[in-house]
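Omission of a single protein chain aside, the complex is shown with its protein chains in their original locations.
In order of appearance the chains are A, B and C, and numbering begins at 1 in each one.
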Amino acid sequence: MTIADDLARRVATEMHAREGTAPAWGLTLDEATEGYARVRMTLRADMLNGLGTGHGGMIFALADTAFAYACNSRNQATVAQQASIHFLSAPREGDVLIAEAREDAVIGRTGSYRVDVRTADGRPVAQFQGLSRAIGGPVLPIEE
Amino acid sequence: MTIADDLARRVATEMHAREGTAPAWGLTLDEATEGYARVRMTLRADMLNGLGTGHGGMIFALADTAFAYACNSRNQATVAQQASIHFLSAPREGDVLIAEAREDAVIGRTGSYRVDVRTADGRPVAQFQGLSRAIGGPVLPIEE
Amino acid sequence: MTIADDLARRVATEMHAREGTAPAWGLTLDEATEGYARVRMTLRADMLNGLGTGHGGMIFALADTAFAYACNSRNQATVAQQASIHFLSAPREGDVLIAEAREDAVIGRTGSYRVDVRTADGRPVAQFQGLSRAIGGPVLPIEE
Partner (left out) sequence: MTIADDLARRVATEMHAREGTAPAWGLTLDEATEGYARVRMTLRADMLNGLGTGHGGMIFALADTAFAYACNSRNQATVAQQASIHFLSAPREGDVLIAEAREDAVIGRTGSYRVDVRTADGRPVAQFQGLSRAIGGPVLPIEE
């Protein structure tokens, strides 16, 4: 593991631990490396819409979490400015959803990321695109 | 109240009752009329990100719910194909968030909606734009 | 006309005069007030895609121009960071397209705008949402 990837893993682990949402959603951090993160979540009954399929808000929330870990991976505090999502299929209760975030470009304080959301057996659920902005300061304390 | 607005209110009430997410998020339906819906939610500790502010996923989820009620208001089952969100400010625990969805255009099966998310005292939190597609069939049973 | 609306009109007129694209596209500035702009363009043969309908790039370009005038209307130089567009119907050669940009929210340096694109007889063509960022400095020289 490179130093950059180790830092990314530590930042994501810390963000995951601080979030109120991670335990509320049963969110698991699978992997985090520089500019990349993969998270998963099992769709529960309290995450379904009126049609009995996964609520778009929960699919977005999972993707947005992977995006947040990826865009903070260099330990520079970074926030989402905008995101867009394509809903491709409707997952069901009990489906395990996996979101993988990747960095497409970073220039100055601005970054562009994409997140692929699929079921555990590979069916496309959503494609997400996020725009990030570094706001200054670290996520983890800088070590001496 | 017009017949169209009464139908919209009944559809939204039924959708809200069927959703697993509405009680999970403490979501209140304020108003629904033809092509319009207003919902509210109080930000809880389990809706916060690692910075201690409202998780983008929950802000999107609230907006997406208002969008769903608005685009189903004519009792034609309709789903989200895409949505985009601008994050404008970071709400805090205890803030009451109000999302208002309005219809911008409908042509054939396709609709374009916008949702304004603000705190109860009017501070802009997010602007959302959603693309819908009618999939056929009613939400509520058609009455004789 | 208010002072704010007069400034908006002068800024948009100046931007329109400086642009290489305005004469290239035959773009007309109809109106500009604070946080608002309306522009129009007639679809020509050199603006059509392979299906013989208006190229999505030209529809976006018209909307993006209205957005630029609206978000610079207070004479603070402002650029687009992101935009999203819903394509609702396909205009034909000779159609006059009208784009109206309106401000949804401004907070600090960031603004959220929407643009409605229709044919002259009111058919919806596209809905656009743009995110702006003020970069400092005026568009027009500040008068003594």
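The rule is short, and it goes like this: a residue touches a chain if its C-beta (ideal position, glycine included) is under 8 Å from a C-beta of that chain, and two chains touch if they have at least 3 such contacts.
What you see is a predicted model; the values in this text were computed from it and never measured.
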**Message:** From the list A:13, A:28, A:76 or A:110, pick the residue that touches the absent chain.
**Reply:** A:110
**Request:** By the contact definition given up top, give the residues of chain B that touch the hidden chain.
**Result:** 81-82, 84, 110, 131
**Complete:** chain A residues touching the chain left out here are 82, 84, 86, 88-89, 104-107, 110, 112, 114, 116, 123-124, 127, 129, 131
**Message:** By the contact criterion defined above, which parts of chain C meet the unshown chain? Give residue numbers in ascending order.
**Reply:** 14-21, 23-24, 44-52, 55-58, 60-62, 64-65, 68, 77, 79-87, 90, 139
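In this text, only the chains that are shown with their structure count from here on.
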**Asked** Which chains are joined by the largest number of contacting C-beta pairs?
**Response** A-B
**Item:** Gap in Å, rounded to a whole number, between the CA centres of chain B and chain A
**Value:** 23
**Fill in**
Rounded to the nearest Å, the gap separating the Cα centres of chain A and chain C is 34
**Message:** Among all residues of chain B, which ones touch two or more of the remaining chains?
**Reply:** 82, 84, 86
